[in-house]
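With one protein chain removed, the remaining protein chains of the complex are shown where they sit.
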Amino acid sequence: MSPVTANTFDAPEAGRWPLFGWLSFAFFAFAQVYAVATSPADQMMGHLQKMMYVHVPAAWVTFVAFGIVLWTSVLFLWKEDERHDLMAASAAEIGAVFCGLTLILGMIWGRPTWGVWWSWDARLTSTLVLFLIFVGYLALRSFVEDAQRRGQWSAAVGILGAINVPIVWMSVKWWRTLHQLQSDPRSLSPEYARGLVLNALAFLFLMIFFIRRRYEAARYERAAEHASQAAALGGYNG
Amino acid sequence: MALHDDMRRIRAIVWKDLTTERRSKAGFNAVAALGVTILVLFGFALGPDTKALQDAAAGVLWLAVLFAGVLAFNRSYQVELDGGALEVLLLYPGARWAIFAGKLIANLIFVLAMLVIVVAVGIVLFQVRIPAQWPSLIGIMLLGVIGLVSLGTFYAAMSSRSRAREVLLPLLLYPMLIPVLLASMEATKAFLTGDIMNAVGAWVQMLALFDVIFLVATFWAFESVIEV
Amino acid sequence: MALHDDMRRIRAIVWKDLTTERRSKAGFNAVAALGVTILVLFGFALGPDTKALQDAAAGVLWLAVLFAGVLAFNRSYQVELDGGALEVLLLYPGARWAIFAGKLIANLIFVLAMLVIVVAVGIVLFQVRIPAQWPSLIGIMLLGVIGLVSLGTFYAAMSSRSRAREVLLPLLLYPMLIPVLLASMEATKAFLTGDIMNAVGAWVQMLALFDVIFLVATFWAFESVIEV
Amino acid sequence: MLRGINLQVRAGEIVGLLGHNGCGKSTLLRIVATLLKSSAGEAYVYGANVRTQGDDVRTHVGFFAHVPGLYDDLSARENLAFAATMLGLPAADIDAAIERVGLAHVTNERVRGFSAGMQRRLSLARLILQRPRLLLLDEPYNNLDTAGIALMNGFIDELGEAGGAALVVVHDLVPAAGVLDRTVTIRDGRVAAPAPEDFTHGGTSPEAITLPAGAAGIS
Partner (left out) sequence: MLRGINLQVRAGEIVGLLGHNGCGKSTLLRIVATLLKSSAGEAYVYGANVRTQGDDVRTHVGFFAHVPGLYDDLSARENLAFAATMLGLPAADIDAAIERVGLAHVTNERVRGFSAGMQRRLSLARLILQRPRLLLLDEPYNNLDTAGIALMNGFIDELGEAGGAALVVVHDLVPAAGVLDRTVTIRDGRVAAPAPEDFTHGGTSPEAITLPAGAAGIS
């Protein structure tokens, strides 16, 4: 709760979003069933290969979410409209969740296929670092009370973080490739493509839905902050 | 003052510390995340080849806990300092050791919770094989943490008064902690590498001994440290 | 405002920061000593056998500098914060980037001085063989420190004004720094282990590139960070 | 810089402490409150030596410093609740105290967001809860608006009636005019105008503060 806050806004209305949510869940279920049903057992991984339909989309969606963070952060610094800030925050949260999901699913996948939970492979490590960068972003947000500071600072951090992601990936790759490599995730063979694409879409819809819901919640939180501010208003009356 | 008064006071302080910790929302999560980040840094520093990492695991885990824990100690007095709350705290009647006890317990809870996370992640990242005798390993970690926290809480009380807290605390603490750290690292390593026969017992005894010494010494000395 | 005014301001800030650093008892010496202490801790953590230590040397040196340096960054704003000096500083007319430049330079001097000590001790502790091309090694360290300090000074501007600065700064800084750290570590290692052929050049280029990116980005972003 | 303070405050007496900036008023209060050790000389609070019997002294003293001494992340209510527990007082009176200092509308707000004066009011509420036998107030009127000043004076009077004593550092006598029984001025580290015995009312009541000649000597 800060002494200065952006224009008090109407709390947002859910509108058709709940419906959208149900649809995307349904589509997700369908895509999973379809993919699992159609894809033949992989000759190397057997049915472990099915993990791809959750792991890979999660990873891709992560990138999309953090892309949104970058975009909305830039918008916020430019237009100084608080809603962009809240959108960035929501995207960052959901992105972090999907990033964590990617890590966990990947590790669950890696255990049987590589025999280890983790290897310091370029992609794995850079994903972990990406995750940490945005954990930092979220920590910053929760450590700063003043709405204006929170907005400007996290925007700066979000942008720098996003810029840094490709660099991290590159550097880690170099770091890795200067030493012996371990078995990399197998590049994709066509008969799995359809299922993967469908699931990627499903994850995308889910992400959009989650971000939207988180965004509405964030708007309500801010509205509440305004309210408590109004309560604090004027300090001692009488 | 009667003992149960002190108990009530200790509870109040523990509650207060943990609440402020929780309130400053990401307080714990941030420290834990930092512990993990430090683990990753070590991973990069010690190069990608698995063998080296596995050998270093025991030491690295303890260092990560140490570096992250130090921050927690400072924070627990930071709360008192801004706004001169410490003076008020000192002016409450009753024994001062209660203040120390309260902060000690709060920090203990905090660091243990963090340790769990860091160790869990560490086991994965450094591909540690969990030994059959993991229960006794937990015992060792408990002993290590007690030593760490008792000294840490004590020195934090000292350094908190000076500016440049962040520098002073580790500077005082790390050298003093070396016996505890060494014992914990060696004992842990012995367990992880599986060759128990070699003198784990000795390390553990040493650890327990130091814990007792540190606890007694800090409780005794706290009064005079916090006094002025 | 004319440029030379800004220059004058920058000089003033550098002088002020370094003076307060020097005055405050637990200033430079403490931080340097801490760097050394951390080296020692690593020594214990990585066990006694020389080979392991030598391999880890490059990485460990940079980590020690990093962990000690982080403290310096927060301190450089801490000075501004107690007693609300920062607001006064912000109220002085003239461009704000001058403030950043001043602090950046001050921190640069500080960390470089510390680096010299830490490296000197590290070479002894970890029995590093000084390579024939040590001049270019110095160049690499310079590049590494520039990246470290620019990002550190920038993030400290935020973390120091949030609650829990000790936790927030490293949490933000470490992951972002990984490219710089990796490049510095690898380049240094290549020199120390003597196998220059493999891609030192690449690492150095990468290092220089990041320095430029980070410097530009931080100078650009500082205004919007400090103004609120 | 305190050379030799010679000062008695009797129970029931409200004494104003004057002196130019930096003459040692805050320091004197901190010594009496056992927060500083004086380098030489003794000081007694209700007969308890501040140097050797700190615990007894602290049971009597209520200190109101330049800074509010609150926990920013706790709510107004929680701050008082903590104080009550530490003082061994029932939690019952908390709301009354908050009500009285006019912060009822922010009882559950974090202190972090309070304005300067609101924080001062909250630490006043803590004193109201504690009802100490000896009040040490360091420029208590800072940041307080007129209503706040009235609150402060009301509380001081109340304690005075109840037989408590108070030592109040002030620069400007106007707000304090109503409550002070007498004033003492520190000049060059000495009590410039030690009030004549007869001036003090309740001459028979026990001495709240005793600083024999040469007491609290902080060269």
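Each chain gets a letter, A, B, C and D, in the order it is written, and its residues are counted from 1.
Note that contacts are C-beta pairs under 8 Å (C-beta built on N, C-alpha and C of every residue); 3 or more make two chains touch, one makes a residue touch a chain.
Since the structure is predicted, the reported quantities are computational estimates derived from the model, not experimental observations.
Chemist: For a quick check of understanding: of D:Tyr44, D:Tyr71 or D:Phe114, which residue touches the chain that isn't displayed?
Modeler: If we include the chain that is not displayed, D:Phe114 is the one touching it.
Chemist: Which residue from D:Asn49, D:Thr107, D:Asn143 or D:Thr183 sits in contact with the chain not drawn here?
Modeler: D:Asn143
Chemist: Of the residues in subunit D, which ones touch the absent chain?
Modeler: Considering the whole complex, subunit D reaches the absent chain at 19-22, 26, 66, 114-118, 120-121, 139, 141-149, 171-172, 174-175.
Chemist: Counting contacts across the full complex, list the positions on subunit C that touch the omitted chain.
Modeler: These residues of subunit C touch the chain that is not shown: 5, 8-9, 11-12, 15-16, 19-20, 23-24, 79, 82-85, 87-95, 227-228.
In the analysis below, only the chains that are shown with their structure count from here on.
Chemist: Distance-wise, how many Å sit between the C-alpha centres of subunit B and subunit D, to the nearest whole number?
Modeler: Averaging C-alpha atoms per chain gives centres 38 Å apart.
Chemist: Between subunit A and subunit C, tell me the centre distance in angstrom, where each centre is the average of that chain's C-alpha atoms.
Modeler: Once rounded, the distance between the two centres reads 31 Å.
Chemist: Where the centres are mean C-alpha positions, what is the separation of subunit A from subunit D, in Å?
Modeler: 55
Chemist: Using the touch rule from the top of the page, what residues of subunit C touch 2 or more other chains?
Modeler: In subunit C, 163-164, 167-168, 171, 174-175, 178, 182 touch at least two other chains.
Chemist: What parts of subunit D, by residue number, touch at least two of the other chains?
Modeler: If we look for residues of subunit D contacting two or more partner chains, we find 72-73, 110.
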